[in-house]
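As you look at this complex, bear in mind that one protein chain is not there, while each of the others sits in place.
Now for chain A:
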Amino acid sequence: MMRHLISAADLTRDDAVLILDTAEEMARVADRPIKKLPTLRGRTVVNLFFEDSTRTRISFEAAEKRLSADVINFSAKGSSVSKGESLKDTAQTLEAMGVDAVVIRHGASGAPYRLATSGWIDAVVINAGDGTHQHPTQALLDAFTMRRRLVGRDAGLGQDLAGKRITIVGDVLHSRVARSNVDLLHTLGAEVTLVAPPTLVPVGVGTWPCEVSYDLDSTLPKSDAVMMLRVQRERMNAAFFPTEREYSRRYGLDGERMAKMPEHAVVMHPGPMVRGMEITAEVADSGRCTVVEQVANGVSIRMAVLYLLLGGNESAVSQTRTEESK
């Protein structure tokens, strides 16, 4: 394991499978009368959220609390950041407080990488989504959900997703979820196809380890899992498609389209869903849609990541912390 989790592309196959296997055991804690483990007792984790988030922040917080870490929540609104404080100063403040790990979400791509490599802070850095770059824990929980559904809970232990055909549909251009998933699913041996209007396919997609298609209907029958992405209006500064109606007619998933998928195939969505846009209520509420499952799995995956990065050696976190070096 490496020290930080910045990008899904940094994970080797064995690392990723270890995280998924660990998450499988963490998931069983949720079924216990006391949903708590003493593993991270005495460790302090800061959730540093410069961008709005509901499920990711709550999911991280639940995971941290289940592992008995001390949790500090920090959101940019109502903090010194709104008064103009820089990331560096915020980081140094946290460092001075003796934080062991920072879970960071930031609107700027690369902010977690900067935080991890700048030397401002000694803590473990976990990327909870940066701009349009990466969202590695989301990719891990998606892979975990796929492995559980397509391979099996116990049968999946130690296994990757070799040969599974995954289709990712929608606003790939603005999606860090899509980037992370392409990287991780490729590492795990799956075949990924991106489906989007040409205007929402990023430049340079040719170098990604995946196929690209503009036609959803022909791709659906060849998919084991279909992941629908939200159209990210807040990141759009131009007209990428004529009307919402045209978008949802060509790239939205409705009951009729779902029927073209193989029997065993599942529908996934990282949330938040916009019903009527990329997914109809009929599909969102069907038994093949794993949205709620993905949220539950998110807690298990984040527990696994926190345990593996933070649960071990003191030295894996910091050796110089006790000496006032900065």
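Criterion: contacts are C-beta pairs under 8 Å (C-beta built on N, C-alpha and C of every residue); 3 or more make two chains touch, one makes a residue touch a chain; residues count from 1.
Everything below uses one rule, namely that contacts and distances are computed from a predicted model.
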**Complete:** In UniProt, out of "Bifunctional protein PyrR", "Dihydroorotase", "YcnI family protein" or "Spermidine/putrescine ABC transporter permease", the chain dropped from the view is recorded as "Bifunctional protein PyrR"
**Item:** Chain not shown: contacting residue from A:Gly131, A:Pro197 or A:Gly311
**Value:** A:Gly311
**Complete:** Out of A:Ala9, A:Leu37 or A:Val151, only one touches the absent chain, namely A:Leu37
**Request:** Would you write out the residues of chain A that touch the absent chain, in ascending order?
**Result:** 1, 18, 21-22, 25-26, 28, 32-34, 36-39, 307-314, 316
